[in-house]
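First, the structure itself, so that you have it in front of you.
A protein chain is absent from this complex, but the other protein chains hold their places.
Labels run A and B following the written order; every chain starts at residue 1.
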């Protein structure tokens, strides 16, 4: 149980109401009871404020007067909620040491504060720093380094010589450092181009479940500090992703493309290879990028769903646009007579 | 070997021909021998009926007269084939008990009829019910429950507190309950929003290889009874999928979207976040959904492939539609004179 005063201090807020009021957990406005703390960040949900069962609500100052119970007033309720939720839900420490079922190469360096889970495999020359957690079922191949306080949840594969920074969180099923897709056509037969680069993951990076990041062909693939990657993203060899860029699920990035800092890439977007996106580019979901983007701003493509019946017709009209252009041309000719 | 009489009884059909005729396996019309049972569900393949080597064929009544050997006449040949194939290919029972190489927390509850495979990891507080199969290499984190007769094939990850219903089948590489993609921008730096909800998987759900289902931010992500998910689907946090909905491969569903019952979502479709699709919506493959769909029916988007040469031209015409509209306007002005 935490008092509102303690929480307010942690999230840099001001209590309107009872500072000694205690809450134990976080809930939504719609489904909370009186020992829960809730929040309002999207004002569209303002109507739930009056009905909420929550004992206290985190709000911005303009919403404070609508709160019927206790309020904690902050600048940014969403950020404040994130911090309060972290306070109320501390991550359970994993036990330091190496699980008896793990298979760890004799010449690897595992810091005594690190936690190596069940059935883990750690190869030769690996370096695991302090407070790192390597969850059950992970395979860490030779010469990988994982820097302090990073956490690999479970069933993750880090291939040879991959470097992972500090406080990185990697979710299950992620594969980092598999060979990039490098092939050369030798008189009709495809041969593999050895992928001798590796992957560098910066600090404070998150990598979502089943995302794959390929190793570089010659130099390294680079994920910079503060990058947040969602699930099932494919990052090709020698891609470089700039600091604090955020990429939603199911995005594919072909080889050697460079993405700037502070970009926001919507889910399902596809980026061709050898492109360059400057800092501050935003792509809406499912956007198809075939050329470099040289100016910050928001870009989009794709035509949203319509009824299948209308879609069929519109596709035909699209296909026949040349005829339409031709007809307009003829009309223009006519008017010139 | 099964007699046609036995099979007909199982699939609710009537034998036309020899009830005592025996078959041992299922084959296609094109490649069967006389000890095989085949079926015709798509009438486009009717011409194969006369040539088939199959000893017997499952057909609808209007096709019965075209069968040259034995027939089993049923209402729905595809459903009947599915049932006959299950009868002729019974799943081998997995051995009950815990494999010696598995790592199982002392305080987990594993029913004695359950089968825990090699190299499995089972965390603290886990509850595995009767006849459950946890295949080799799976990682089951703390406080997960898997209800009776569910089967996890291999190399699957269930994260903390995930709940799996009865008779669920989960294919390799699936990750359930990884953190949802919740981030808040704290003065230019992204911080994580703790994902304190979990995932509930109903009864009779199938989940295809390498599909990922994220845990909820506060409340749970919910996959209802009878839902069938294909491979490489991404389900964001707090998504709710209604009963008996079917989703084909490579679909991405962003956070907090609600999909109704009995929907059919085609492969590669993308659904934005915070949307609502009513019951009975059908999406064709690769459809992009950016708004809620409030009426049952079939929806589509995307322009199918054309020759690259034509595509280039059509893209330019598309981009110049505003000019075309302008030209038509001017023509209209002209005619008004």
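Note that in this section a contact is a pair of C-beta atoms (placed from the backbone, for glycine too) under 8 Å apart; a residue touches a chain by one contact, two chains touch by 3 or more.
Since this is a predicted model, take the numbers as computed values, not measurements.
Q: Can you say which of A:42, A:61 or A:298 touches the chain missing from this structure?
A: If we include the chain that is not displayed, A:298 is the one touching it.
Q: Sort through B:209, B:258, B:278 or B:296 and give me the one touching the missing partner chain.
A: B:209
Q: From the list B:153, B:193, B:240 or B:283, pick the residue that touches the absent chain.
A: Checking each option in B:153, B:193, B:240 or B:283, the one touching the absent chain turns out to be B:153.
Q: Mind pulling the chain B residues that touch the left-out chain?
A: On the chain B side, contact with the omitted chain comes from 25-28, 31, 76, 78-79, 81-83, 85-86, 89, 99, 101, 117-119, 135-137, 153-155, 169, 171-173, 206, 208-210, 226, 228, 230-232, 244, 246, 248-250, 262, 267-268, 285-286, 302-309, 311-312, 315, 318-319, 321-322, 324-325, 328, 331-332, 335.
Q: Over the whole complex, note the residues of chain A touching the chain we left out.
A: 101, 103, 119-121, 123, 137, 139, 141, 155, 157, 159, 173, 175, 178-179, 181-186, 188-194, 196, 210, 212, 214, 218-219, 232, 234, 236, 250, 252, 254, 270, 272, 282-284, 287-291, 293, 297-304, 306, 313-314, 317-318, 321, 324, 327-328, 331, 334
Definition applied: only the chains that are shown with their structure count from here on.
Q: Report the inter-centroid distance (CA atoms only) between chain A and chain B in whole Å.
A: Chain centres of chain A and chain B, defined by C-alpha means, are spaced 25 Å apart.
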